[in-house]
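For this view, one protein chain was removed and the others were kept in their places.
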Amino acid sequence: MGKPDNKTAASSGYSSWREIPAVPVSVPCKGSIGATGEWRTFRPVLDAEVCIKCGICYLYCPDGVMIYKEGSIPEINYTYCKGCGICVAVCPKEALKMVREKQ
Amino acid sequence: MKNEQGKEQTIIMSGNYAAAWGAKCSRVNVVSAYPITPQTTVVEKLSEFVDKKELDANYIRVESEHSVMAALVGSSMTGARSFSATSGQGLLYMTEMLHWVSSSRLPVVATIASRGIAPPWNIWADYTDILSIRDCGWIIQFASTHQEIFDSILMAYKIAENPEINLPYFIVYGGFIQSHTSKPVRIPSQKIIDDFLPPPPKAGWDHINLNPDNPITHGNLVMPEQEYLDFRFLIQDAMVKSKEKIKKTIQGFNTEFGRDYKGLVELYCCEDADVVVIAYGALAEQNKIAVDQLRAKGQKVGSLKLRYIRPFPTDELLELFNGVVEVIGVVDRGTAFGNPTGGPISTEVMSLLCRARRKVKSLPCIWGIGGRNVTVEDQIGLYEKLLRIKNKNEYPTDETCQHGTVWMGLKIGA
Partner (left out) sequence: MVIEKTKLSNNEVTFFSRGGQGGITACQLLAEAAFQDGYRDVMSVPQIGAERRGAPIRAFLIISQDDIRTISAVTNPDVVLVFDEAMLKLPPIINAIPKKNCKVIVNAESLNGNSGLSKNIELYTFPGTSIAMGLDLTLEGLPLVNVPILGAFSGATNLVSMDSIGTVLKNKWKAKAEKNIESIKLAHEKTIRVY
């Protein structure tokens, strides 16, 4: 049986069962399923004036795209933000809102 | 008693202690188990070994059988030789995690002291527990003697850890009739055991290795168009290929330890037998006495013991059916309600009859479930039923025969 390889899930692309390893194993890599920012139709936009730097959006973001350190205003990595809107839903100050992507 | 290096010793011990000794002599690294009758004394003995430092292993205490197997998924992924033991309801409770172990291709070994499933509560020999999870990707072997319980654990790790197999392994024996019965067991010197079964690779398994210095993700979502189906094929492929590895390992073990274990099946007086009873576990072992007594009276009868049911000994059974046998009886000490015969193994055995080149008559039986005593005289009684089928084409017609299957011992009044 083969050793785990470093192929990412999205690009597995095996053509035969003979090539696949015994079990599916992924090694950490950035955005293993691709640039998920392309999935987005609405983007979260942060109003830094209203933000109280609480970090709740950072805790809730399912994709880890909120770049945040305690006491700082979060930044959003739009390459991978898929626009799910959870950060908007959890923000206690309504500092985030969803804005339609320009075509 | 300590197992001294370099000296074989014979100890009178219960089947459960034979299982604990097997794990100890395999130098397992991690044990996790939850006590359940009739398996409890396996756990007691192993915790005693660990406590007295006779076994250098981590004993992980958990709150349920489900957690037992979850703990062993983790331990085995680090490359630790991992062991457990359970029974009946406990086995059913760990069912979900059994799939995690087999589909992660982890060589965990567990012994099962099989018992009846509740309700009503029953703690005696009945293989319905193991048979109801027979398709979860574990190798399943029946051990019909105490020595075989001990020896099988050593062979099990050798087979399971083979990089071409990587499948978990169950060794099954009957609750109470084997778990609590005491018989002499030969414990070979630790040195020759170590030569036969070296420790697992220090760096962990090739295919999966949990290591904080080299993080991985395992078991996450696989899309339908990706390789879920292909990974499943690999498990079936490994199952089928394990047959040869099992046979080779047994041969090697026999040479090294002076034993005489057969392969996937053990044939007894079958070469010229017109009538053969197919069974598994201790009943199959005792069946040989019935064969001896009937042979002494000139009856050409034989007995086939299924040593493994996963992988299933397809070729061995077809060879029997393509030979001279005219009638087979298939004994299930377990139930599978609503399937063609009501017994899980008789259904599987009889499914092969249509692949045979000759016509073989058959009679499925449910027998000894819930620990009902089965004597040699009872077993002779089954041969007599089969001989009537052979000689007169007379199938049983009394009330014990229901829906095409004989329920041996069904109470039908005077």
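Labels A and B are assigned to the chains in the order they are written; within every chain, residues are numbered from 1.
The working rule: a residue touches a chain if its C-beta (ideal position, glycine included) is under 8 Å from a C-beta of that chain, and two chains touch if they have at least 3 such contacts.
A quick note: this is a predicted structure, and the numbers were derived from the prediction, not measured.
Across the entire complex, contacts from the unshown chain go to B. Residue in contact with the omitted chain (choice from B:128, B:209 or B:286): B:286.
Among B:183, B:218 or B:361, only B:183 touches the chain left out of the display.
Residue B:373 is the one among B:214, B:255, B:373 or B:402 that touches the chain missing from this view. Contact between subunit B and the unshown chain involves residues 10, 12, 37, 123-124, 144, 174, 176-178, 180-184, 282-283, 285-286, 288-289, 373-376.
Just so it is clear, only the chains that are shown with their structure count from here on.
Measuring from the averaged C-alpha position of subunit A to that of subunit B gives a distance of 47 Å. Looking at the complex, you find that subunit B touches subunit A at residues 103-105, 163-164, 166, 206-209, 214-220, 222, 226-227, 230-231, 233-234. For subunit A in complex with subunit B, the residues that touch the partner chain are 1-4, 9, 12, 14, 17, 20-28.
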